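First, the structure itself, so that you have it in front of you.
Let's turn to chain A:
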Amino acid sequence: ADFDWMKFKGKTVTFLANNNPVAQALLTYKADFEKLTGMTLKVDGYQEQQMRQRLVTVMNANSDEVDVFMTLPSREGEQFAAAGWYADLTAMAKNEVAKEYDPAGLSQALLKAATFSGKLTSMPMNIEGPIFYYRTDIFKKCGLAAPKTIKDVEVAAEKIKACDSAVTPFVSRGLKPAVAYTFSNMLHNIGGSYIASGKSNLCSTKGKEALDTYSRLLRDFGPPGVVNYSFQQISALYRSGRAAMAFESSNELRTVMEGGARLKDTGLLPFPAGEAGHVPTTIGWGIAVSSHSKQPEAAWYFVQWATSPEVQKKMALQGIAPPRPSVAKDPEYRKWIDEEPVRKEWQAALDVLATKGSSEVGYPIVANPQSREFIGQAVQDLILKQKTVDQACADADKALDALIALN
Partner candidate 1 sequence: MTDAATTDHWIRRLNLVQLVLAGVLIMAPTVWMVLSSFKPSFEVTAYPPTLIFTPTLDNYVELTKTTPFLSYALNSLIVTVGSTALGLLFGIPAAFAVSWTRISWPAILTLAARMAPGTLFLLPWYVMFRQVGMIGSYTALILSHAVITLPIVIWVLLPSFDGIPRSVFEAAQVDGCSVTRILWRIALPLVASGVAVSAILAFVFSWNYFLFALVLSNGDTKTLIAAAFNFIGEGSTQWGALMAAATLIALPPLVLAALVQRWLVSGLTLGAVKG
Partner candidate 2 sequence: MASISIRNLVKRYGNFTVIPDLNLEIADHEFVVFVGPSGCGKSTLLRIIAGLEPISSGDLYIGDKRVNGVQAAQRDIAMVFQDYALYPHMKVYDNMSFALELRGVPKAEIDARVKRAAALLHIEPYLDRKPKELSGGQRQRVAMGRAIVRNPKAFLFDEPLSNLDAKLRGQVRAEIKALSQELKTTMVFVTHDQIEAMTMADRIVVLQSGTIQQYDTPETVYERPANQFVAGFIGSPAMNFFPVEWRQERAVLSQGGTAVALDGDAASRLRQAGNAVLGIRPEHFALAADADGIAINVRLVEPLGSDTLIHFDLAGVSAIARVDPSLRPKVGDRISLRPQPGKTHLFDAANGQVLR
């Protein structure tokens, strides 16, 4: 009742954005925000790596130039939190909210992933994660059913290789720093974990199995040169009809469907289950307030607006998977989803992600980005047959233990 959107009228908030579809969708409504609050929103948009580079510089210089920035808690959350770059949003998210905001309506998993040492550091903007794309027509031709387990995927790959030699049976990420994103999903499905009793756990049976399976799929059924594959190549390969199965981010749907060639013959699933069932990787972009901001409240207003149900619904209609189950059930959104069969499958997969997801991509330590290197290294060594599984996991564990010790 006493919440006043106009409280910071006349102020200017600077927003360091990652120029990705999430931000693009959000910023379509920039004028709405300015009208609503009477504030000015200054947007500084960069591509992801550049944004991070700028952010690091600005934060290291203790500059108040940035009030609000986008962040991937699953990746840099620990690190930024440790460095004290995030303003603590816990209190504001409780007290300084408009009645319709409904913080509890946000994905709890994502909120948890953005909470470090009890401090809420960012609000989720979207939900995403790697999902399984497959070609229904090829599966039909080769007499296959949609895979339910990781074993099924291997079998399918084998069959497809025999039945349609022109296509690559399976593709996923092979580029060193990118591997962790998809690999984590497989590891968790199989039932492995990164850390057990404070030690790196890749050489556990499950860990080795995950490493072996992931690399074998790519080595035996993946495209040549898969060690350089990341989302660009995977999408391109799949889109051009030259891959039967792809394990890639849910975000890539739009890219994959471009041109319309894959619209009718693509099936989407969460990555098939392992011994531990479905433990999909679920992450999301967060929006955070800089600890150096001179106007954290005003900044929070923007954060609040950006993650409000109303705005997230508008964004969802542009294909940004909403981190709010309520929005996902909104009739208008459902209508949009029902327009295309793939969207339905896509949303279904995302629903699984939202409920069962883990945001653990790489090691849950401050040096998370660096830990991803070693995971990637191990997988690459296996793809390139440069090491045995035992060697690869041992080497990785050794390096990762050192990293963990630094924590």
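Here, a residue touches a chain if its C-beta (ideal position, glycine included) is under 8 Å from a C-beta of that chain, and two chains touch if they have at least 3 such contacts; residues count from 1.
How these were chosen: all candidates are chains of the complex that A comes from, given by their letters.
Since we're looking at a predicted model, the values are computed, not measured.
Of the numbered candidates 1 or 2, 1 is the chain that chain A touches in this complex. Within the complex formed with candidate 1, the residues of chain A that make contact are 18-21, 24, 42-50, 53-54, 57-58, 60-61, 63, 65, 128, 231-232, 235-236, 239-240, 242, 249, 251-255, 258-259, 261.
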